[in-house]
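Provided herewith is a single structure, encoded as structure tokens, for subsequent inquiry.
A single protein chain has been omitted from the complex, and every remaining protein chain is retained in its original position.
Chain nomenclature is as follows: A and B, assigned in order of appearance, with residue numbering initiated at 1 for each chain independently.
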Amino acid sequence: MTETGTRPATRTGTDVTVAIGRAQAHYVRCIDDDRLEEWPDFFTETCHYRITTADNHRRGLPAGLMWADTRGMLTDRVSALREANIYERQSYRHIIGQPAILRESDTESPTGGGIEVESETPFLVVRITGDGPMDLFASGRYLDRYLIDGPTALLRSRVVVCDSSETDTLLALPL
Amino acid sequence: MTETGTRPATRTGTDVTVAIGRAQAHYVRCIDDDRLEEWPDFFTETCHYRITTADNHRRGLPAGLMWADTRGMLTDRVSALREANIYERQSYRHIIGQPAILRESDTESPTGGGIEVESETPFLVVRITGDGPMDLFASGRYLDRYLIDGPTALLRSRVVVCDSSETDTLLALPL
Partner (left out) sequence: MTETGTRPATRTGTDVTVAIGRAQAHYVRCIDDDRLEEWPDFFTETCHYRITTADNHRRGLPAGLMWADTRGMLTDRVSALREANIYERQSYRHIIGQPAILRESDTESPTGGGIEVESETPFLVVRITGDGPMDLFASGRYLDRYLIDGPTALLRSRVVVCDSSETDTLLALPL
């Protein structure tokens, strides 16, 4: 387990940083394209996904706005969203910042081995209402554990920490 | 033609991803610095540039808010903007997200060869009015085909898909 801090990119560090950025780019593109059925594919079969608020996260409260620990539960969650949002007229745009790589370590994987990477990435989501106005919908940070294994980079864990405690509207889409 | 999907960065993939991000950084800096006369230099001589809305793009409508297929037409477009915006008091700030690399392929180029890269990149533009307030001006995504050829990375094609259909004010600057 290595603390990478502000260390500049080495060859390996460069590839890992870019791999994380690339995976994040495809993740938010999937959601903003409204291809939610493909969203669980960004996670490992057994995983952890949770949306919470900065306030709850700071106080160590376990309850979140959305929660899952298998890919199947993520799929169920998408089905529920689809049923609830039949008349959805909004779209969203995620803008994610540079990922901060916090730790890299060797790990077990289904094919025998890989790298686990802990990273934190800030995000901003803008909501667009039909032909109407745009507004800031959410901001926060992704606390991630990625499994990089040969040709794939999958999320073992993503905790979405939203900055604001105004949370009721947050249930309309994955973050 | 290779579908790169969520595949983590290989040596080549890393360089291409970073090259695209770097080219995008210089592109938006050029516009936000109001050096519009240099903006056509980011494109190949024969090119495609178009601004459209998500709604029109989804319905396959060809009409766009701005359109050009040579570098000369881009230059003409800048001249028109300069004449129309004599009393311009606004400035803009583009924030672009991580590029999603969709495909890479070998291609013909003026010097004999190169790599063509298809990518999609989300963007957000904030408008700043004199010493007044800031507001969200536009969000959307760049659908790009880049020609990477030795020391240059140029746009063969950029389709700017704006999320909102509120489009009249969008004509004040390139995106």
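General observations
Please note the rule applied: contacts are C-beta pairs under 8 Å (C-beta built on N, C-alpha and C of every residue); 3 or more make two chains touch, one makes a residue touch a chain.
Only a predicted model underlies this, so the values are computations on that prediction, with no experimental measurement involved.
Of the listed positions B:Leu124, B:Ala138 or B:Leu175, the one in contact with the omitted chain in the full complex is B:Leu124. Within the entire complex, the positions of subunit A that touch the omitted partner chain are 5-11, 13-14, 17-18, 54-55, 95-101, 120-124, 136, 139-141, 163-166.
Summarising the interface, subunit B meets the missing chain with residues 14-15, 18-19, 21-26, 28-29, 32, 42, 91, 93-96, 124, 126, 128, 130-136, 148, 151-154.
FYI, only the chains that are shown with their structure count from here on.
Here the CA centre of subunit A is 26 Å from the CA centre of subunit B.
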